[in-house]
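Removed: one protein chain of the complex. Kept in place: all other protein chains.
Up next, chain A:
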């Protein structure tokens, strides 16, 4: 970042400096939050049907294999 950009950023943020800004003290906090947000967004998609079907098929195949063995 150039000096000019840094100054510009300082001016911009000074507009918001009335309130305490805990984020300014903890740059890691926003990275961590974003990371979890990204990750959770995928998790919340749930389990696609193809995996449920796959598990059904695997279970079925296992049962069949076992019953054949028993005979």
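Heads up, the rule we're going with is that contacts are C-beta pairs under 8 Å (C-beta built on N, C-alpha and C of every residue); 3 or more make two chains touch, one makes a residue touch a chain; residues count from 1.
Convention: contacts and distances are computed from a predicted model.
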item: Candidate names "Trehalose/maltose transport system permease protein", "Multisubunit potassium/proton antiporter PhaF subunit", "RNA polymerase sigma factor" or "YdbS-like PH domain-containing protein"; UniProt protein name, chain not shown; value: "RNA polymerase sigma factor"
item: Hidden partner chain, residues of chain A it touches; value: 1, 5, 8-9, 11-13, 15-16, 19, 21, 23-32, 34-48, 50-52, 54-55, 58-59, 62, 66
